[in-house]
Structures are given as C-alpha cells and as structure tokens.
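These notes are about the structure you will find just below.
Here the complex is missing one protein chain, while the rest keep their positions.
Let's turn to chain A:
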Amino acid sequence: MDRNTQAKPAAPPAGSAAAPAAAAARPQAGPRAGEEAAAPRREGRAAGQAGRARRPRRRGERGPAASIGLHLTLLVAAFIAVFPPLWLLVTSFKPKSDTFTLSLVSHFTLGNYDHVLNDTEFLTWFGNSVLVVLLTTVIGVLISATTGYALSRFRFPGMRPLMWTLLITQMFPMAVLIVPLYNLMSRYDMLNRPSALVVTYLTIAVPFCAWMMKGFFDTIPVSIDESGRVDGLSPFGTFWRLVLPLARPGLAVTGFYTFVTAWAEVAYASAFMTGEKHLTLAGGLQTFVNQHTQDWHLMTAAAVLIAIPATLVFGYAQRHLQAGLTAGAVKT
C-alpha cells in the first residue's frame, strides 16, 4: 500500500525546476515590484507593521535580520551535515599517532592509504563488493523491468496478488528472513559465496524496482506498443525493442537504487560472509575497529575509499533520479 507512494516523495523535485523559477520570476515581474522595493522598508517600526498588515512581504523577500537568521541556520545545518564525513577525510591523511588531534592537517601522509591498499585485503573486499553489486544490479533491473512491463501493460490472472506481494515484501524486516536464509544457505553450501548475497539482495531490490518500472512504463504511451504489434512484433519484441529503450531513465533510477542499497548493506553481508577473503566492504570496514584492534587511521582511509564510488554514483544519478522518480510517480 505504501509502495505506490514511495516514488511520490521524490516526485516533487519534478516541480523543483518549475516552481522555484516561478518564485524567482515573480518579484521582478509584477508591476508593483518597483514601488515596493524602497518604500515601506525604511519606515519606523509602527508604520512598517501597519504597512505590512496591508501588504505583507512577498515570498522570497526578507528583512536583513531574517536573512542573517536564514543563512546562519542553514550554515549550522550544513556544517553538521558535512563535518563527520569531512573529518573522516581529514583524519585519513594523518599518521596513526595524530589520528585524534584537533588540527586539520598534521604530518600529512598517504601512508594510511598505502597500507590499506597494499597490506590488507581491502582490494579483495572491494572486488567482492563490486561483483555482488554489479550482478545484483544487472539481474535486478532486468527482471524487475519485465515484471514492471507485464504489470503495466497486461491484465492477467494473478496480477493483483503479485502487486500486493511486492508491496508487502518491501516491508519485510531483514530480521525475519535472516535466520532461515542463513540455515538454507548453510544447507546448500552457499555461505561465503557471492551468489548468496546476490540472491538475497534481489529480495531487497526487486519489489521496489518492479513498482518503479511499472510507474515508468505507465507513462510510455500504449500506442507505441500497439504500433509495434501491428508491425508484427511479439510482445517480447515490443518490450525489448520499443519500450525498454524509452524507459532508459527508469532503468537508470532502479539501477542506481539497487547499486546504492547493495553497496551499503550490512546485516546480511556480516552474517553470510566470514573469513577475511570473503568479506565485502561492509564487513571489511568492521575489521579495522573492533574488540581486538583499534586502527582508526586505517579505518578512515578505507572509509574514504568506500565512500568515493557511492558518492560518485549518487552525484551522477541525482539528475536522473529527479527526472526518473517523477516520471515513475505520475499516475495515469
């Protein structure tokens, strides 16, 4: 019941292009803009109040105090948002002895990175993560695209139960599935194999992606399918050759979602993968700081290396994300 709306929260950024533009345009646009600019602002407090009662300040206009308050609040918020990752980055260039110093730069060194890359299993973990995430993304996007297309275009027996199942699966806490999955994996000897994680991550990604792709396909005119059918394409041919290429933004969004989810998953990865060679990054990062070791300096370097790909993907996908989520959210 919530899936349909899940796309919605992000939908609004759709308007973001239009709305702020409109808001920005207004102050200059109105014929009253000129008269308003100088007149009431300078008057005494009482007069100002009276003036405001008649014609309140328009949106987008502030007194200097409000302006300072606005920027101050946002600066504080921005500082809080940036500081932890920034400090991670700063610390990663400090030697072990200076890890907890307060200065921004002290004895700048790349030694932590050198050690992490060459003297730990970091690259193995990185490879494991990339393998798992790529497989999950490709498989997940592909099968959720076909499902989304079927849900969007065909009416078939079992359709409504399937949609409900997808919705409910989305809500499932990992705590319900992790124990039985662990036992099944152990029975079929799949523990410590990437395939175990790929299969598990599909359950996290596919329900959401299928809903999302359904939303996308809903926005693609049915007449395109019809013309394809008239020209003699099979339903699969229509899907593969005509509709899928048009849904590329949707594929980007679902792919992005799957990538980010799988890259940051901790619980299954920690439970299913043991032994230094098999860890993914989420497990690997934990090995630097635990009961036995306190290698904060190495942890920071590894953390930065882990965050970079995710941040790049996020930054790249952000543009697609807004357009994509919006398209997916439009109801027909």
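Convention: a contact is a pair of C-beta atoms (placed from the backbone, for glycine too) under 8 Å apart; a residue touches a chain by one contact, two chains touch by 3 or more; residues count from 1.
Here, contacts and distances are computed from a predicted model.
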Unshown chain, UniProt name, "MBL fold metallo-hydrolase", "Sugar ABC transporter permease", "Protein FixC" or "(Fe-S)-binding protein"?
"Sugar ABC transporter permease"
For the full complex, which residue in A:Pro84, A:Pro245 or A:Gly275 touches the chain that was left out?
A:Pro84
Where A:Leu110, A:Val138 or A:Ala264 are the choices, the one touching the absent chain is A:Ala264
Against the hidden chain, chain A presents residues 1-2, 4-6, 8-16, 18-20, 22-24, 26-27, 53-56, 58-60, 62, 67, 70-71, 73-74, 77-78, 80-82, 84-85, 87-88, 91, 100, 102, 143-144, 146-147, 149-159, 162, 165-166, 169, 171-184, 186-187, 189, 199-200, 202-203, 206-207, 210, 222, 225-226, 229, 234-236, 238-239, 260, 263-264, 266-267, 270-271, 282, 285-286, 289, 296, 299-300, 303, 306-307, 310-311, 314-315
